[in-house]
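Only one protein chain is missing; all other protein chains are in place.
So that you can tell them apart, the chains are marked A and B in the order they are listed, and the count of residues begins at 1 in each.
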Amino acid sequence: MTAALSLRNIEKSFGVFKALGPVDLDLNPNERLGIIGPNGAGKTTLINCITGVLRPDNGTVHFMGNDISHLLPHERARLGIARSFQIPRPFIGMSVLENLLVPLDYKHNVHNKEQRALELLQSVGLENRAHDPSGSLSQLELRKLELARALASDPKVLIADEAMAGLSDAEIDEVLAILMRLNRSGVAIVMIEHIMHAVMRFSQRVVCFDTGQLIAAGTANDIANNELVQKVYFGEQTHH
Amino acid sequence: MTSSLDIFLNAISTGIVLGSIYASIALGLAITFGILHIPNVAHPALVIVGAYFVFFMGQWGVGAIAAALVGLPVFYLLGMALYSFYSRTFERQGQANVLQSLTLFFGLSLVIEIIIALLFGSELKSVDASYVGSSLVLGPITMPYRLLVPALFAPIMIGALWLYLHRTHSGTAIRAVAHDDRALSISGINPTWIKRHAFGIATATAVVGGAALIIMGPVEPFAGRFQIGRVFAIVVLAGMGSIPGTLVVAIMIGIAESFVSAYLTPSWSPGVAFAILLLALGLRPQGLFGATR
Partner (left out) sequence: MKRNNVIFTLGAFLVLLAGFFAPSIVTNPFYFFAGYVVVQYIVIATGWNVLGGYAGYINFGAAAFFGSGVYLSAFLFNTFGVPLWIGIIAAAALGALLGLAMGYLTLQIQGVYFAIATLGLVIVLETIVHNLPGLGGARGMAVYGPAPPAWSGGPVQYVFFVILIIAVACVALARWIEHSWIGRGLRAVRASEDAAECSGVPTLKLKLVACSISGAMLAAAGAPYPFYTNFIEPVTAFSLLIGLNAIAMPLIGGTRSWAGPIIGAIVLASAQQIATVTISSELNILFVGVVLIAFVALAPNGLLGLAKRKSAGASK
């Protein structure tokens, strides 16, 4: 079976500070992978290297068996790697519907874009906000818009970067349900999350990062009982 | 008859001296743009204000160097006021939109220039000093004191500033604020205060730059326009915020301009700095000045 995503030897430094790596990581098609780790562990740098926003100093990224290391972010997005941002970045100055038209505009063979955009909004429960300015959305609605926009490109991999930060428990359940439904429709999902109960419940496999290194991998149970992981998290707590 | 070696040596030494003067003009921008990331395109206009300040002090019988020293606290306060206006306009709304602030400073620079022109006319202003007019002769090299004296300003300022930034608490705070506001808040220092302070220092250097400019030669209200490309080229090439780098790069640009003047014609030299800037922006190696986006 070809991995949906395959990272080999990925490294990234900012000046003298080594933010990431070397990291090897595979994501299977239709898998639900959770990534945890304290702040500054290199999780967001990892996503930026996968999506092409940052170019790693070293290493390769393969998507469905093809080397995409040299592709630009928009080329990777069109191939089927979608992401949401840690801090939602709606296209301010456009309506909710227009926010979804942007990715649809730049995708080939989309007929009746407005129809498709409305369907996407329906799938996340935002259809009644379609014509409101995106600046007027609530935190939960912004999170949903991020997801809907990511889905517009019909991704095979969706990377949700802290898509539930700042939400209530009921709202977290709502977002989890959306992600679960997506996963059933065939999308592999990478969830970067600080909300432990959510990521543990959702993921089939969890990996933990610390200071740019992958320190543990396994099922949610394995990870919860892993000594290294506990040390990282308890260690972090003693700092506060 | 001057030999070609003489021309060459003079071009180099003139370039070094010119470059050092440019550094004193660019230094303020190295702080505001390089460290605070505020694209203060009005800095050259502030340098012209500094030059006029020195000119009018000269009318009162105060020497250019003494005038620059008197001007330091005045311009420091001016800079603080300017920063307060800037931050009240943008940063309090939590959206320090770089492009809007660029427009603001652009508008500000024009308003400053025009006000100077309206108040004092657009004819050239110059200062008189005992050393203006004579030259230092070192073998084949002839160096007018009107270039040599202001060329000493930049190394002195840069030395002092470097010591300040690296040896004092508030200096360290200024360097820290460039990286992360939050780190400062945690350690109990108000980042807004530090930024205003840094902006004040940057503006204070403008009066020294202005003194350098007006000792070097006559100044008119719009003389700042030609400095904009030069100073940005220097700051960008020096590696955003590197204070000693400012001097090195300024001297390189000074030499380049001086060679164009000596071997082509002086009328081409205004374009040199901008051509260098464009090339620098186009060819700037990725990652040299941090992550590129």
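What we mean here is this: a contact is a pair of C-beta atoms (placed from the backbone, for glycine too) under 8 Å apart; a residue touches a chain by one contact, two chains touch by 3 or more.
Keep in mind that what you see is a predicted model, and the values were worked out from it rather than measured.
Checked against the full complex, the one of B:Thr103, B:Ser134 or B:Thr168 touching the unshown chain is B:Thr103. In the complete assembly, the contact with the undisplayed chain comes from A:Arg83, out of A:Arg32, A:Arg83 or A:Arg143. When the omitted chain is restored, the residue from B:Leu124, B:Leu138 or B:Leu278 that touches it is B:Leu278. Contact between chain B and the absent chain runs through residues 39, 41, 89, 97-100, 102-104, 106-108, 110-111, 114-115, 117-118, 225-226, 228-229, 232, 236, 265, 267-268, 270-271, 273-275, 277-278, 281-282, 284, 292-293. Although one chain is not drawn, its touching partners on chain A can still be listed: residues 51, 53, 72-74, 77-78, 82-83, 85, 89-94, 98, 101-103, 105-107, 149-150, 152-153.
FYI, only the chains that are shown with their structure count from here on.
In terms of their C-alpha centroids, the spacing between chain A and chain B amounts to 45 Å.
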